[in-house]
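All protein chains but one are shown in place.
The chains carry the letters A and B, assigned in the order they are written, with residues numbered from 1 in each.
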Amino acid sequence: MALPLGSIVAALGGELHGDATLEIRGLAPLEAAEPDQLSFLSNPKYRQQLDSSRAACVIVGPASKDQALARGACIVADDPYLYFARLTQLWKREHSRPAGPAIHPSAVVDPEAEIAAGVRIGPHCVVERGARIGRDTVLKARVVVSEDCVIGDRCVLHPGVVIGADGFGFAPHAGAWEKIEQLGAVRIGNDVDIGANTCIDRGALADTVIEDGVKLDNLIQVGHNCRIGRHTAIAGCVGIAGSANIGAHCTIGGAAMILGHLTLADRVNVSAGSFVARSILKPGLYTGIFPIDDNAAWEKNAATLKQLHGLRERLKALEKKQ
Amino acid sequence: MALPLGSIVAALGGELHGDATLEIRGLAPLEAAEPDQLSFLSNPKYRQQLDSSRAACVIVGPASKDQALARGACIVADDPYLYFARLTQLWKREHSRPAGPAIHPSAVVDPEAEIAAGVRIGPHCVVERGARIGRDTVLKARVVVSEDCVIGDRCVLHPGVVIGADGFGFAPHAGAWEKIEQLGAVRIGNDVDIGANTCIDRGALADTVIEDGVKLDNLIQVGHNCRIGRHTAIAGCVGIAGSANIGAHCTIGGAAMILGHLTLADRVNVSAGSFVARSILKPGLYTGIFPIDDNAAWEKNAATLKQLHGLRERLKALEKKQ
Partner (left out) sequence: MALPLGSIVAALGGELHGDATLEIRGLAPLEAAEPDQLSFLSNPKYRQQLDSSRAACVIVGPASKDQALARGACIVADDPYLYFARLTQLWKREHSRPAGPAIHPSAVVDPEAEIAAGVRIGPHCVVERGARIGRDTVLKARVVVSEDCVIGDRCVLHPGVVIGADGFGFAPHAGAWEKIEQLGAVRIGNDVDIGANTCIDRGALADTVIEDGVKLDNLIQVGHNCRIGRHTAIAGCVGIAGSANIGAHCTIGGAAMILGHLTLADRVNVSAGSFVARSILKPGLYTGIFPIDDNAAWEKNAATLKQLHGLRERLKALEKKQ
């Protein structure tokens, strides 16, 4: 598996300085690259690694061109990280093995499901009645798309994803719980990626909605009737309770938890591990994490935290005495 | 798909004010309801939405009857939310499409498993040797019920549920871990709902027990030898470590974490995102969440938190000087 530098630049653009016939046999980070591999520098923080890298060629931005030339071949691109992303796509296309059947024979696809052209459905998938899968979408192994749910074009659903399980809805009655049947579905836009074992529940009455370009990592829970706005990216282990309304272009860090029935404006960034218990109406970065410490120090501080309000009162009293 | 108001009231009771022949074509929240849809008012907080709703008819409690009559048709019921829950059930029954086979041909059901009457087992399920599935229980797609586990009557297990994987038990030995085989099983009562990709581990010696009427949301982990008491409801992404003993009629908010070998009394409510590190023996609402803030404010407060015990000491010293 090899690609000459010239054919990379022919496909992806950029300004090549070096031998176009040089064969590239892999992609690697600067510090790990072998002499037949291509690497990239996107973060100026790692500039020092450039000089010592053994890479055959390095993708750099215009500002690093001189430094890169001093060490050998390079491709100059406006956005080296984006160039690298597209290079991984090219690499995968060039080296992919012949694909299996469009719908794996072990998949259970209801005859009343609508499957568009170019769709691939992997082993042990289940696509139920009335579901619709858009053009060129890929369902990897063991994906479930339940009744009447709609997936857009060019989506990728990783193994174990469950789209359209019942939302968690029960009315209390005489000490027990009466099921609220979930009569809505899930509607997913185009170019959405959904990570392994992530679950998106169907709506109670209206639909749960995931807009175009949303990226969801693994083991995420999206409750019924949530809406996640365009191009929002959500890292692994996040939980989003029912009817949360999350804006476009947000980022939610891993294991963050978002309560239900609240709103996040567009371009809100939530730090990993934070618990969002109220609406956030202004773009910006929001955080709520207990800082980790050695256990002995934590124990003291955590114990004091339980008296914090009292401490404030004592401080106030002292201030008054002054 | 339509139901006349009269047939709804005939099935579910309630006091109809309006035209019994009016055809209802859907259920919707007050603010979204179309003129051929039925809605409900359960929370007096949303009373204002009643006047402006376009719904064909509204389910209300006795206290809102006059307000509802002023705008048009209504059904008066003692508990409008419960009425609504039962209406969703009626709606689903009336509009459900003909069911497939009781046991999907792709399911792998051991000949030594006991399957009661009325059970439905979806595609790609696995029911192992010695497992027992009670009457009218539904296993949606891709559910695993391992050896010797018992599921009661009228349960619903959503896609990806794993019942009876090994509990996490290892004895340390010479720097490595020696497996403790998990010889118990899982026993699940009647009317239990289990959400997508939730896992309930088998016990080490005795069984893990989920009592009647428990409701579990998606992506929950229940460790070996836990007991969850009757009618307790647990939201998504909760983790419950081994041998936790959770009472009846509890509610556990999403992404809460409960340590092992502790007890929660009946009627304990744990807020979402809280970490339960000790037994809670008195009913009530318990919380432990770091409040989210803009990142700059959080950074300052979190840094100070690491000195909190010291601050208390300094405050004490000041107080002594007074």
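As a working rule, a contact is a pair of C-beta atoms (placed from the backbone, for glycine too) under 8 Å apart; a residue touches a chain by one contact, two chains touch by 3 or more.
For clarity, every value in this text was computed on a predicted model and none was experimentally measured.
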item: Candidate in contact with the missing chain, chosen from A:Ala235, A:Cys250 or A:Val270; value: A:Ala235
item: Touching residue (missing chain; options A:Asp66, A:Asp79 or A:Glu114); value: A:Asp79
item: Which residue of B:Ile75, B:Ile133, B:Ala233 or B:Met257 touches the chain not shown here; value: B:Met257
item: Missing-partner contacts on chain B, residue numbers; value: 106, 108, 124, 126, 128-129, 142, 144, 146, 160, 162, 165-166, 168-173, 175-183, 197, 199, 201, 204-206, 219, 221, 223, 237, 239, 241, 255, 257, 259, 270-271, 274-278, 280, 284-291, 293, 297, 300-301, 303-305, 307-308, 311, 314-315, 318, 321
item: Residues in chain A touching the chain absent from view; value: 26-29, 32, 79, 81-82, 84-86, 88-89, 91-92, 97, 104, 106, 122-124, 140-142, 156, 158-160, 191, 193, 195-197, 213, 215, 217-219, 231, 233, 235-237, 249, 254-255, 272-273, 289-295, 298-299, 302-303, 305-309, 311-312, 315, 318-319, 322
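Keep this in mind: only the chains that are shown with their structure count from here on.
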item: Averaged-CA centre spacing for the pair chain B and chain A, given as whole angstrom; value: 26
